[in-house]
Each structure stands twice: as C-alpha cells, then as structure tokens.
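Missing here is one protein chain; the remaining ones are kept as they sit in the complex.
Let's look at chain A:
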Amino acid sequence: MSSIIRKDPRKNWILRNRLHPLHQQMLVAEGAGNNAVVRGPSGLIRKNPHNIGFIGPNGIKRIDRLGGSGTVVAAGQRGEAVDTRLPLVQISNPESWIVVVPDLAGGRLTSHDRDVLGQARQLAAANPACAVVALVFGDLSENLADDSNGLALAGVDRLLHFSGDDWNGYCPEQELAAMLAVHRQLLPQHWLFPDTHLSGNDRALRLATRLEERPAMHAWQIRDGRVTCRAGSERNDVTRSLPKVVALLAECAMPVDDSRHEVLPMALPELPGVLARIQDAGAVAVDPNQIAMAEAGFILSAGNGIHDWEQFHEAARVLGATEGASRVAVDDGFMPRFRQVGATGTWVTARVYVAVGISGAVQHLQGIGACEKVIAINTDAGCDMVKRADLSVIGDSQEILAALIEQVKALRQPAASEGGRHHVA
C-alpha cells in the first residue's frame, strides 16, 4: 500500500460540516467521537475547536483552564480516607535554642503569639538542630497542651511550664528569676517576646536589663540577620543587627501552618528564692460603662427589639457588661450616640458580644468584625445576625433576659459573701 494519504473530499466535507445529516455517523466511523482524527484539505491533522471542554452538570459547556486543579477533579477523591494530620517535625538532640515567651491571654494562644512562634521557627530553620522552646507562666487552658492542637501546631518543640497558684498573678520578679535560670541552663540564641502591653514588653525589658543586652523592641521585620523596629512616635524605623532579646509586633511573620511539633515538656530549672517587692493585691472592679467602647471586652448591645429598657440596663449591670447599641436604638433616643456600634459608630473589639434584638445591618456587622464570640437574641431566625452568631437564641428578648438575670444572680449568690474584690471610685 502506498504511503500517500488519499484524500476523500466528500468525507472531509461531511466531517467539517456539523449540520450535515451524515456528520455523526461519519465521526463514529472515523474513530472515537471527540478524539476523531480529522485531516484538513492539505492532509494536516486539524484540531476541532468544538470538541474542547465538556458538558457541565447543568448542560452548559465548560472549558477547564485550571489545569485540573479545580473543584471538579477534587470531587472524585471524596470517598478516600486521607490522613489530614500534618507531618510531625521531631528534633531529638537540640544543640541550640530559641526561647519564646508567649502571652497566653486567658490561657490561650493569641494570634500575636502564633506570629512570634512563626518568626521563631523561621530563625530556627537555619539550623536543623535548633529547637523552639515555649516558656509559659501560669495555667494553660486544657486543650492547649494536647498534641493535635494549640502549641504543637504553633511550632513549639519543647515546653517549659511554670504553673501553680504562685504564677497566676502579677509576679514580674519571680518571672525574671525563672527567665534568668532558663538563660543559664540553655544559653539560648534568642529570646522572642510578643511586644504587648505589660506582659511581653515588660518581660523583655526586665530580661534585657539584667542580661545587659540592648533589646530590639517594637520589631516588625527580621531579614538577613538584621531587625527593623518602629522608633518613637512611629515616625522612624531603626534597623540594626539582630540582638539576643527581641520583642516583636503583631504580624511580624506568618504563623506555622504546615507542620506539627512534639511539645515535649522539659525539666524545670531550680529557682532561687525571690523576695517579691511588688505585691499583687488583685484585680480592681471597674465600672464597665467607664471602659472605652473600642477596648471593652464584653459588650451587651441593644437594638430595635428591646422594649423594656430598664430591664436591659439591669441586665448589663448584673452581667458586668459594657452597654452598646445599634443605630436604630440611638436614633430613637434610647441610648446616647457614643454607645453606637458599627461602621458609623465605634468599631468594637470585644471578646464576647451579645446582640439583643439586633437583626444585623451590614454596617453593624462590620463594626463587630473583630469580635470573637457573638451571641444573638432575636425573634427572627433568618436575620443576618443569626448567621454571624456563634450562639443564637430565638425568642422574646424580655423573657430570655429575665431568665438570664435570675440565673446570674443565683450563680453569684454563694460567692457574694466573700467580697474578695476591691472597689475603686
């Protein structure tokens, strides 16, 4: 048989013409439908642009230009059991150390702590035998020491944990003694602190003073062995070589997100007896309505759904919450303007925000964007606030607030006689 490709003009014409009655038959005869080899008039293989892509679920033609990384491909793997746990990084015999003293506000890692631990991991990556040690004062919340959670995912290899009643209050001198003992034992390369008011900042300065180091405070970038810090009035940056003690601002580095670490507890060093010259006499009860809205930690906010305002104020007083309001409540004259929460009022950062009778306008939801836990009390289960809330209670706000006031009073009753808290005018 000769190697010359014989042309069949009629067949090619039918193959090119999708409207020809014999088109489909000819396609099948020529090969497997879409993969049919079609030759043009000159004998070259032609690509049929009509055969690219596939028909999507609702009958519309789809062309996947993502190279197979789209959701269609991922859907095929649904049934398979995949080990979702991240790879465990083990450092068996550490030679050098980087110590991080996280704040652990309320016994939990803050995002600032995670950023600082992420920075510590970046510094430790230069040496495979360098371990990140977390030095923790006070009690941890229960699940933080768990392997699958908290410290392990934040990048902590070793844990030095001073716990007990002695360590829960404000004890800067005792903490300094512990840090110095750890310093003598490990001789760490670096001490990293989150630069936070009164905890990280204070510890870093105390340690640096005693070690006679010049610390890098308010640092926001570490690159090539140099550290950049914000100087006074936020007008200047100071760049210098990386010292031993560094206090880092939030978002200094990306937190660890692709590995697990073994949070191995280490033996605690012997501490010398410390004469505490600063005595902690405990927290002072502060009138919650004196706290600025933007920094209040617990806000009870009222909206259009409140009818009994006396009861709302009573609830705020009993719960010890700062009062807030939606725009409607302010416009109607029930609350002062400076209590308004939202894009046009105050952007709040409360840890817990209770919205009573607020349906959740966009501006209001923007204003509470930074709140950790939102509780909604509303009659409408379909409102936007219920979609945002972590706990939603559907019902009449008056009844629920009355029950809440009663339960809080019952909870406080046995403890009321002790009177352990101080009051300030």
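Just so we're on the same page, contacts are C-beta pairs under 8 Å (C-beta built on N, C-alpha and C of every residue); 3 or more make two chains touch, one makes a residue touch a chain; residues count from 1.
Heads up, the rule we're going with is that contacts and distances are computed from a predicted model.
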{"item": "Chain left out of the displayed complex - its UniProt protein name, from \"NADH dehydrogenase\", \"PepSY domain-containing protein\", \"Electron transfer flavoprotein subunit beta\" or \"Methylamine---glutamate N-methyltransferase subunit A\"", "value": "\"Electron transfer flavoprotein subunit beta\""}
{"item": "Residue among A:D202, A:E262 or A:E314 touching the omitted chain", "value": "A:D202"}
{"item": "Residues from chain A at the interface with the omitted partner, ascending", "value": "66-67, 69, 105-106, 170, 173, 196-198, 201-202, 205-206, 208-210, 214-218, 220, 229-241, 251, 254, 257-258, 277-284, 286, 290-292, 295-298, 319-321, 351-352, 354, 372-375, 377, 381, 386-396, 399-404, 406-408, 411-412, 414-415, 418, 420-422, 424"}
